[in-house]
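Missing here is one protein chain; the remaining ones are kept as they sit in the complex.
This part shows chain A:
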Amino acid sequence: MGCGVSKSSQFSKHPGKAVTSIRAAILIQRWYRQYVARTEMRRRCTWHIFQSIEYSGEQAQIKLYNFLGYLMDNFTPSSNERKLICHIFRENDVCRDAEWERYFCYKNIEVPEIYSGPHLTFPLTVEQAVGLVEAFRNKKQLHSRYVLQLLLETWKLIRKLPNINRISTCQSKEITICGDLHGQLEDLLLIFYKNGMPSLEKPYVFNGDFVDRGHDSIEILLILFAFLLVYPSDVYLNRGNHEDHIVNLRYKQTIDKTSTCGGFLKYCAYVLYLYRRYGFTKEVLTKYKMHGKRILKLLQKIFSWLPLATVIDQRVLVIHGGISDSTDLGIIARVDRHKYVSALRPPKRRHTSLAGMSVDSELDEEWSNSKFLQRRASMTYPKPLGTRTSFQNRSLQDFSDRIRVEDELELCRKRASIFQPDNQNQENEVLESVSIESVNSDNAKEEWKQILDLLWSDPMTEDGCMPNEVRGGGCYWGPDVTEDFLNRHNLQLLIRSHECKQEGYEFCHNRKVLTLFSASNYYDVGSNRGAYVKLGPDLVPYMVQYQATSMTRELTVRQSVGRTERSALKVLREQLFAHKSDLMSAFRAYDKENTGLVSLSDWADAVESVMHLGLPWRMLRSQLVTCKSSEGMINYFLWFSELSIKNLRLITLTKG
């Protein structure tokens, strides 16, 4: 030990007690400070775990989704599989608006006598909006009739909104901006409690990601829409990447439909099901058993009509994700935003007709000529069928490839239908019209990228701009891109959300970018605070932090770190278990002599090479591997059986 404290006579309770007390105090102080430092390290690791898994989960979902798309491009599915793919990828949007109104009609839905929730009458009043908040606080559920009615009114309103909301802090109004809420009603209630509800004097901007993960996503939406209807000039909603039905997709439904499909697709759908961590779709279908599907359908349309950005006093831009080096607000302002029903799908194709031929882009039609097209496709688009791993490197940007493929298929079909050897003119016509369509596709691609970047990007510390491979969509953008963007558009501050921050907010890029996150305890109880921002006419951001406390206050600091850590580790163990066979191969590569043992160092390297989570595995080892290790070696067979026992629940899932 140091500090001149001798070991032998330290702690005698005899004369010199004062000196002894001091020594004891020093010892305790040192001991406790060391403990705090260790805890801080654990907390960082835990945080890192959750964040890595969250982002890699999003990425994996997208990769898998890409894979299904890849299958679509390169294989001829059976008719059942075709139906499934159509279900996942394309909505059969045969209905026109009038038909939609009929479908969403709430008028014949009866509200039973015993219903104890709020009754709504339209046009909505502020008392009803406030009443709705109270009702939800008291765990009431709004009847589906009123839900549909409210959503319809919302749809009618937001269709008239521009892509970019423009608001001002005139009349000394302070604008309140909230980040991700992710279905955590408690946080919204806390914000309203601390800051007051939206009103003429209290305008609000909600910056996307209202749904998924928390349990009260639909309630949050209903509250936000209600206030939007009551105060249309004082409530502004930005679309987030989770306001997207593909991201909310209910995987269980997909599985039911796969029961008649081939084994491989069933497997894919099942794996998608395992990523069921999201849950908005499931939440709605559970809460609204009879009309859930209708509600979701209407929400899908509403999501696509949500504005993409908000500008305050022409100086502050509020968007959900971020920007890229090609982001152009001029383009954003012009796009037909509702075409982009999901940021994960290329835009809806326009139905054009040429030379009396109706070009129908319905998937079914294309696939009915599948065998013929396949051959043709390989002649004009000679990309060899890639290996299974090649699709993994595709990001969302690669969807532009898919559009091109569809163009090619289209061209082939037209050729097949109207090509005659002697008729050069006709062929030229075809080529001309097709090239116009290609130009339209290029525009569509560019617009789509603009929206993708806006909703999915994250800031980075280095200069430059590169694809965001962790998320699988959008970019990472650097301080130089921020500088350039703000100058070009005459802005002074960029407020965005999309990333969880421990303090609820974080500045970066020379305080020109503010990340705002309003879902406290997001990863687990005690993991982080939430925050909202107030912006007055001086446009100086004033942060308010909070933490939903129904659970937090009862836990001590130490306990809350431990609890979050235990959660993180549980999630991590599940992930490791899911990768068992890959891990086994990786270990075998390090263990050429088949001893069943690997060194700690090799264990860490092997695990990282399979999991790609960038976690400090060595530091986590003691909590992930509890079987005794002999002289710094780890018996991986023992470890796997330990993981199996801890993951019994997952095993039963696999079998059932």
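Here is the rule we go by: a contact is a pair of C-beta atoms (placed from the backbone, for glycine too) under 8 Å apart; a residue touches a chain by one contact, two chains touch by 3 or more; residues count from 1.
By our rule, contacts and distances are computed from a predicted model.
Asker: Consult the UniProt record of the chain that does not appear here and report its protein name from "EF-hand domain-containing protein", "Nucleolar protein 7", "DNA replication complex GINS protein PSF2" or "Dolichol-phosphate mannosyltransferase subunit 3".
Answerer: This omitted chain is identified in its UniProt record as "EF-hand domain-containing protein".
Asker: Identify the residue among A:Leu539, A:Leu600 or A:Cys627 that touches the chain left out of the display.
Answerer: Here the residue in touch with the unshown chain is A:Leu600.
Asker: Just name the one of A:Thr461, A:Asn490, A:Asn510 or A:Thr595 that touches the chain not displayed here.
Answerer: Only one of A:Thr461, A:Asn490, A:Asn510 or A:Thr595 touches the chain omitted from view, namely A:Thr461.
Asker: Considering the entire assembly, which residues of chain A contact the chain that has been omitted?
Answerer: Chain A touches the missing chain through residues 1-3, 10-11, 13, 20-38, 40-41, 44-45, 48, 461-462, 554, 556-558, 599-601, 604, 616-619, 621-622, 632.
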